[in-house]
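With one protein chain withheld, the remaining protein chains of the complex are depicted in position.
Right after this comes subunit A.
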């Protein structure tokens, strides 16, 4: 069915350009003679970017429907010919160009297809309901009691991603309330870099350690666990950026930070065997988690701290700056003295 179908169509096409432009007459006869071969090349132009990408996908997926695709390609090629204005598509040059166009089109289509497929890879990790997210947020603050039985971790990425973005927003808000006029652009860059760097970097590091310590946890679960642990950080920073009391921060750091750390540690412990391994994993995670909160508070709180220190009397450094009394000398005296010195030199 492929042969006879495109045959007359090819013949019809070769008829029309012959009357307009005789440049390719020889080639056209060749084209007319080898109509079937030409149609294969013509067929290839169906993969050019002029045609719909969707049709390209279908062609790649369903190979048994090549006839259908060729039929569409025939129609598409006619449009291509008219669009290009190159009636000599059947010439050698035309064939090469058509081939090239098909290669490029195929590459484009496969790239687009793989990009689309990548999004689909992430789709199951975003399959959540709002109630589930809320439940998991609250659970992240409650340490589990059973550590002898492996605890279930939901491999979900929506909650952690939103928490990282919320943390970025809170950091930005905190920098505003510390009343500093800083370069806001790089501030945003620093905040985003810090939060994402922590989430991705520490997750990868902990996953690597877990691999060394034979813990039963996957990368997505680690990302999810650490991400939900940031909920405690968000609460602490949100409160302490609005109420500037050092002692309040330390209480929140211990209580809220400690609770979320305990939960993460308990879940990890339940999935690890062996005392040394458990100790390594949990010690590292606890240290990194708590230290990150400390860092966020103090690194972005430097300026307020400076102001607070100068206000609190007993904390003033022992070294006192005393203003030097420079005697005020009238200008006239200075000028005459300078002139006198210049004359003597």
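Following the convention adopted for this analysis, contacts are C-beta pairs under 8 Å (C-beta built on N, C-alpha and C of every residue); 3 or more make two chains touch, one makes a residue touch a chain; residues count from 1.
Quick note on the criterion: contacts and distances are computed from a predicted model.
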Name per UniProt, for the chain absent here [options: "TruB pseudouridine (psi) synthase family member 2", "Mediator of RNA polymerase II transcription subunit 17", "Protein YIPF" or "Dolichyl-phosphate-mannose--protein mannosyltransferase"]: "Protein YIPF"
Selected residue (touches chain absent from view) among A:188, A:235 or A:262: A:188
Per the touch definition above, residue among A:133, A:235, A:262 or A:290 touching the missing chain: A:133
Given A:108, A:151 or A:166, the one touching the chain that is not displayed: A:166
Missing-partner contacts on subunit A, residue numbers: 119, 122-123, 125-130, 133, 158, 161-162, 165-166, 168-169, 172-173, 176, 180-186, 188-189
